[in-house]
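Only one protein chain is missing; all other protein chains are in place.
In order of appearance the chains are A, B and C, and numbering begins at 1 in each one.
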Amino acid sequence: MRNYLKYAVVLVLAVALLALGGMSCSSGGGGGATPTPSAAPYKIGAIFALTGFNSTLGDTEPLAAKMLVDQINANGGINGHHLELTIYDNESDTVKAATLADKLIQDGVLAIIGPTSTGDSNAAKVETAKAEVPLVSCASGSNIVEPAGNNTWTFNTPQLDFVAIERIYTYLQEGNITKVALLTDTAGFGKAGLAQLKREDLLTKYGITIVDAETYGTYDVDMQNQLNNIGKTDAQAVICWGTNPGPAIIARDMKTLKMNIPLICSHGIAFRDFIDIAGTAANGVVFPAGKLPVVDELPATDPQKDFLEKFRADFDSQYGSGRANTFAGHAYDAISMVVQALENMPEGLSTAEARAFIRDYIENDIKDFVGTGGVFNMSPQNHNGLPRTPKEAMILVKIDNMKWTWLQD
Amino acid sequence: MLVRLKRYWSYLAIAAVIAFFILIPFDWFLGRYTTLMIFIGIYTIVTVGLCLLMGYTGQVSLGQAAFFGMGAYVSAILSKTYGVNPWGAMIVAAVMTGAFAYIIGYPIFRLKGNYLAMATLGLGLIMWILFKELSQFTGGPDGMSGIPFLAIGGFIFDTSFRRYFLVWAFCLAVLLISQNIIGSRIGRALRAIHGSEAAAESIGINVTQFKVKILVLSAVLASLAGSLLVFNMNFVNPQTFDFMSSVKLVVMAVIGGLASIWGAVFGAGVTRLLSEELLVRFVGWDIVIYGLILVLIMIFMPDGLFVKLKEIFERLRLRYRQRGTEP
Amino acid sequence: MNETVILETKGLTKAFGGLIALDKVDLSLQAGKITAIIGPNGAGKTTLFNLIAGVYPVSSGQIYFQGKMLNKIPAHQRAAMGIVRTFQHVYLFGNMTVLENVMSGRHPRSSYGFLEAALRLPKARREEEASSLNAIKYLNLVGLGTHAEHDALSLPLGQQKLLAIARAMVTEPRLILLDEPGAGLNTLEKRQLSDLIRNIREMGISVILVEHDMPLVMGLAEWVIVLDSGQKIAEGTAAQVQKDPKVIAAYLGEDVE
Partner (left out) sequence: MSSAQFVQYLISGITSGSVYALVGLGFTIIYAVTKIINFAQGEFVMLGGLLSFTLIHSAGLPAVPALILSIIIAAAIGAVMYLLAIRPAQKASVVSLIIITIGAAIFIRGIVGQELTKSFVRPPSFSGEESISFLGAHIDPQALWIIGTMVMVTIILHLFLTYTMVGKALKACAINPVASSLVGINPRTMALLAFVLASAVGGIGGVVLAPFTPMSYQSGVMLGLKGFVAAAIGGFRSPVAAVFGGLLLGIVESFAVAANWGPFTSAYKDAIALVVLLLILLVRSGKLAEEERAG
């Protein structure tokens, strides 16, 4: 009996306190409707995998973002607005990618760049879409932005995986290679690549058959067994989809096993490190990429040449030579787009309005935008903005005596 | 008289806590932490299960993320791929996870102590690999998006404001139920098993059966939490259920003081606050500090932060009392 | 005759690997008596206890309790049948209060399950009520009524042993096995113990105790069984066995070693 009494008392008191509080309560999502006073700083958020399994990719991304922001603030910011960049590390943790996105939204950022990996981006985009905040991802999974109709608030800057794959297939087709073996990482990047590599429409379009599909774990000690399996088939080439260290190990193992069919990798190996760890085995490896790796070979007429040279010079001078890589580029492109939107943003918009403006601007007004990844043309149908015809979208890089060279085909 | 007065004070305290929790999601109060609080609530539910299993019954599990993930994926797949009503999916998930726990329970509890830890760790890893590899169902490492929200009739839990109350309602229910179980003959049986299996047998407690039952209960709780997780994030991927997340769950339980149900709230709260509010500023160094804190807590308060704080509080109160009684 | 026999063993044998711990022991214990099992170390006393309690399976032979064959019955069910034991090393539940320790002994005498527990349904409340009443009753029997709320392990050893007996008694056994209840007690505590054991007998409960303390045994036991290296070498009243040359030899033998 007394128990019930106790509960009753507690309840009454709780309700009373609630009533007290409830007087001034106002429900509703984050943000707040007060217009930003002029010359107040523009807040931008960034989420990268700086630790954990994706940190090899995420490592240089914040550096690129910081670099641009510092340059802008050094020149007095955007229309008198200081640029304020908050970078968070989601530790390659998906739930954390979502909660950090929410945290940034609560901090009132106008746009978010990142996360680094496809999985994390897909988690974060749920939060940003709910809160109507533009997200410019640095991951290449096409399911982040495709179909654009369902991803109104989401963009990404890397070349989409299937474009890279088509680029490889065109190359194989021209080389009359029809039988390929796949060797893909079991982590996100590799799995997504595998799904695209196996797409029937692409295979038939380029007349390619997959004779064996093997996978490996990012931290496996070696990949010889998978290569042995491939050795038993009549594969004419090996396509490896993954980032460090897998492809390097595979290159070395193929050399060890005296397999002399070509090894073709993804744009996920466009680091110096790949060559460093693969050693001489790296020679002959072919991969699709943006033009950054071969900037020196670009003709002066190339729209990207000057831009890329400047980017690489700035980056290397600030962070040490050879550190500029395509991943830094993705982050650089992402934040540049947001910056351009901000430069064209009228004064006195509320946070919500500003967010909407940035989204609309990126979708409709990022045209002939020269970035590290290529020349972007965003549209309501294309939230990646890079050309979809393989040969325009990407070039092929071949590693010759430990150097990136432009494989013109 | 004094006694009664004191009782009313304690009621007031409880009421204040309740009111505080009810007010959190309002913007003019702590609204900006709503999402964080939702995750704390979800992780509390898993942690409570772990407390029952590890703290009270003394059975180590380094693979709790397996059950957590099973709940999440079954709910996600049923509701998204097969269009099952989310509540239905949630129940099916709980039943399946419970059944799974029951099946593995009997063989696995032939092991004790460290060997049990090894086996559960192995199970956790196997489930994680399955989540990754069965991509035709699970979407692989990139995960599944487009999972629906929970809804009651037309009332959809689509704002974090609404989900906050949903999750914490679950959380409170779980806490009260576990509280009751601990206080009951079941709870005594579990604690007896922890105390001495031989003595427990001698007074008629079926040790193995109770171990299995409590494993099932903790698995069902983990499964519920998993379902809430996906219906909250509308997204799920395997990485949320890897070995480290099993470890994080254990850490929450231990910081909350393994053998204290209400400590679970604290444990889940502290760990997530630590990693998502306090440490995020130390970009890159956050995990270093996190590791350091783990070690220090385990060294200086092996019974958990919560228990330690309770001790300190008690000591202060006693000192206050004494001062009060001094003439 | 037979209905007054509480416990009977026929050719009871237990071998650990090669070692024969208990060798074809035949026993037949009268109901409502205090029986002592004595013998030098390694005689197999504790092994016999563990077999009766079902800690491990018998190698050969049978155990009958009130005429029912025990061999196949798992340990935890024997408590419900009315067999309960205490341990030489007490084995109290350190994570519970004195009262909770005793209440846990009500396990086989209550039946509500997870659901009733979780929702504190009437059945659960009724049984809890009963359990705590019984627990307090037996706490008073062993004279620990005033310590109900203390932590079990905060008690001195003597009281811990009494508590262990209370925890066993609360299961309402027909037969209680006491493993060296006297060990580590002072004279006063031993007297209290003897009184308690007699009380238990008065309640019509059969008692078997393994004890090294001869004065205690001789003062209490109405029937004494002597084991040596796994075999029964003598049984009878205290007076009889004390005179038995085989027994003396056994103990002398031990002393010489």
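For the reader, a short list of remarks on this structure follows.
Definition applied: contacts are C-beta pairs under 8 Å (C-beta built on N, C-alpha and C of every residue); 3 or more make two chains touch, one makes a residue touch a chain.
No experiment lies behind these values; they were computed from the predicted model shown.
The missing chain, though absent from the view, touches A, B when the full complex is examined. Listed residues A:71, A:150, A:209 or A:280: the one in touch with the omitted chain is A:280. Across B:14, B:30, B:117 or B:273, the residue that sits in touch with the chain not pictured is B:117. The chain omitted from view is touched by exactly one of A:88, A:189, A:241 or A:271, namely A:271. Mapped onto subunit A, the interface with the missing chain covers residues 51-53, 55-56, 59, 186, 214-222, 224-226, 228-229, 231-232, 244-245, 248-249, 252-253, 255-258, 271, 273, 276-277, 279-281.
For subunit B, the residues in touch with the chain missing from this view are 54, 60, 62, 107-108, 110-115, 117-119, 121-123, 125-126, 129-130, 133, 243, 247, 250-251, 254, 258, 284-285, 287-288, 290-295, 298-299, 302.
By our rule, only the chains that are shown with their structure count from here on.
In the absence of subunit B, grouping the other chains by touching gives A | C. Comparing each chain's Cα centroid with the centroid of every protein Cα atom identifies chain B as the most central.
Rounded to a whole number, the gap between the C-alpha centres of subunit A and subunit B is 33 angstrom. Computed from the mean C-alpha positions, the centre of subunit A lies at a distance of 71 Å from the centre of subunit C. If each chain is reduced to the centroid of its CA atoms, subunit B and subunit C end up 41 Å from each other. Against subunit A, the residues of subunit B that register as touching in their complex are 8, 11-12, 14-16, 18-19, 22-23, 26-29, 31-32, 35-36, 39, 132-133, 135, 140-143, 145, 158-161, 229, 233-235, 237, 239-240, 272, 275-277, 280, 283-284, 286-287. Chain contact summary for the complex, subunit A toward subunit B: residues 6, 9-14, 16-18, 21, 24-30, 32, 50-51, 62, 87-89, 91-96, 98-100, 102-103, 106, 118-119, 122-123, 125-127, 130, 141, 143, 186-188, 191-192, 195.
Put simply, subunit B touches subunit C in their complex at residues 56, 177, 180-181, 184-189, 191-192, 194-196, 198-207, 213, 217, 259.
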